[in-house]
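Missing here is one protein chain; the remaining ones are kept as they sit in the complex.
Our next item is subunit A:
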Amino acid sequence: MSATSSTILNLPDQRTATLPKRHYLNNEDGLLSWLFTGDHKRIAILYLISITIFFFIGGAFAGLIRLELLTPQPDLVASDTYNKLFSMHGIIMVFLFLVPSVPATLGNFLMPIMLGTKDLAFPKINLLSWYLYWVGGLFIMAALVLGGVDTGWTFTTPLSTHYLNTHVVTAALGIFIAGFSSIFTGLNFIVTIHRMRAPGMTWFRMPLFVWSHYAASILMVLGTPVLAITLVLVALERTIGIGVFDPTKGGDPLLFQHLFWFYSHPAVYIMILPGMGVISEVVSTFARKRVFGYTAVAFSSVAIALFGFFVWAHHMFIMGVSNYSALVFSLLTMLVAVPSAIKIFNWAFTLQKGSITFETPMLYAFGFMGLFTIGGMTGVFLGALGMDIHLTETYFIVAHFHFVMVGGMLMAFLSGVHFWWPKMTGRMYPESLSKLAAVTTFIGFNLTFLPQFVLGYLGMPRRYHAYPPEFQVLNVLSTAGATVLGVGYVLPLLYLAWSLKYGPIAGNNPWQATGLEWQIQSPPLTENFIEIPVMDHEAYDYEWLAKKMEQEVTTVG
């Protein structure tokens, strides 16, 4: 844990180092100063605490699901309870964790600093979005406490509207409200990026983290309202029976699928794009190189966002969409896989001729690249029409989207949290423990979800409470993996909390990274910069950084 155990950690002398006197955390005191803050960094911290709470609630449900599936018999919980478990797991993880995870925490914290400005364009709307997130979250919790909801996170009609006696409307309302927090965050980012960049910060000098958030924000602003409308329709269908989805009233049950996936497919990119932004920053920093093909990576984010809107019907290949529209959606799905492939190779080649070190964020980033490659390639299986018929609605799809969203997104999130933790708190965490956590997570993850691909091809359907006995061995493996994975997630919670008080002082730029955020004090001042910086170099310019550090040494000397 000492500074010498690291190869590049540029920590200040621990005997003399202290945190800066004034920073955003101690600028004002008291609970009210937090609850009424307009500071994007404090809002980011509020979000970080909130999503962590929901992540562990959602994770506990996942644990119960895996425990139930240890045996083929339905022995741990009743089937209604099981259905509520996977529904709440999905709803919480998707809407209260994955969607806000990177944008609302790291994005909120870093976007203004990376752009060289004092705050987001609309600080009050930013705070409002956090409140909306909690109001939505409380509605979802209310649905849980009142007896749960068993629609699955997909709210399929007419099951959700006509056949369930659970708290569907409450949960839908929660998601509806939480959706606005996502819309506001996206809006805030787009306006900030367009209007508030520091002098010299041209579009192509922006860090790729900002580019990926720009793309994700477009999806949030355009996609989320469609989800909101869909959920309102579900609530109306359920309460007053308007009949848009009900075939006996002339409605179309497939219409719901179209509307729902019109948001929920792009939502996958809302989740993954910001994660890709994190990976670009981390890989560049620990290879000490500009990201290979910066422009291609930037544009591939935007390409993913645009293509992402035109692939929703690939969730419906077996649902009786016409064969020819299936063709079009399959083709577009194949096209959207290309920019993802481009990114992977660009990151890999960023390493070439670099000067690579293996700090915790980099280990998580490597984990991301491996897992996301598997997640992305198995997506191609599902995009291939005839293959999708056999694989969809089985554990193959469960494994696939967990690889993308958990293996990908969560690894990226953890990578980002470990990367910017010293900036956010001014302190380092114990390095050996954090590396252990990264490795544990990677092993646990693979052990959990690789067997599920096999289960899926064997035909085990998803959302099954009990299953034929021949699937047991693979399920036991998967549950064992989930246990390891759980350890991997609890570890960071413990040592990061520990580091808040006892962690070594990190200094301004422990990783020797180039981003503007690393050129200011840690933790930053409330107003970020004493004077607005002028961006006079390209993003990831390590030569500029070397010169700057040399100058600092001579000035001090």
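We take it that contacts are C-beta pairs under 8 Å (C-beta built on N, C-alpha and C of every residue); 3 or more make two chains touch, one makes a residue touch a chain; residues count from 1.
Here is the rule we use: contacts and distances are computed from a predicted model.
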| item | value |
| --- | --- |
| Name under which UniProt lists the unshown chain, selected from "Cytochrome c oxidase subunit 2", "NADH-quinone oxidoreductase subunit N", "ABC transporter substrate-binding protein" or "Electron transfer flavoprotein subunit beta" | "Cytochrome c oxidase subunit 2" |
| Omitted-chain contact residue, chosen from A:326, A:404, A:496 or A:539 | A:326 |
| Among A:470, A:536 or A:550, the residue in touch with the chain that has been omitted | A:470 |
| Identified contact with the non-displayed chain, of A:342, A:443, A:484 or A:535 | A:342 |
| Residue of A:394, A:434, A:499 or A:528 in touch with the missing chain, whole complex considered | A:394 |
| Touching residues (missing chain, whole complex) on subunit A | 7-8, 74, 79-80, 83, 150, 152, 154, 156, 158-159, 162-164, 247-248, 250, 253-254, 287-290, 292-296, 317-320, 323, 326-327, 330-331, 334-335, 337-338, 341-342, 344-346, 348-349, 351-358, 366, 369-370, 373-374, 377-378, 380-381, 383-390, 392-394, 454, 457-459, 461-468, 470, 473, 542-543 |
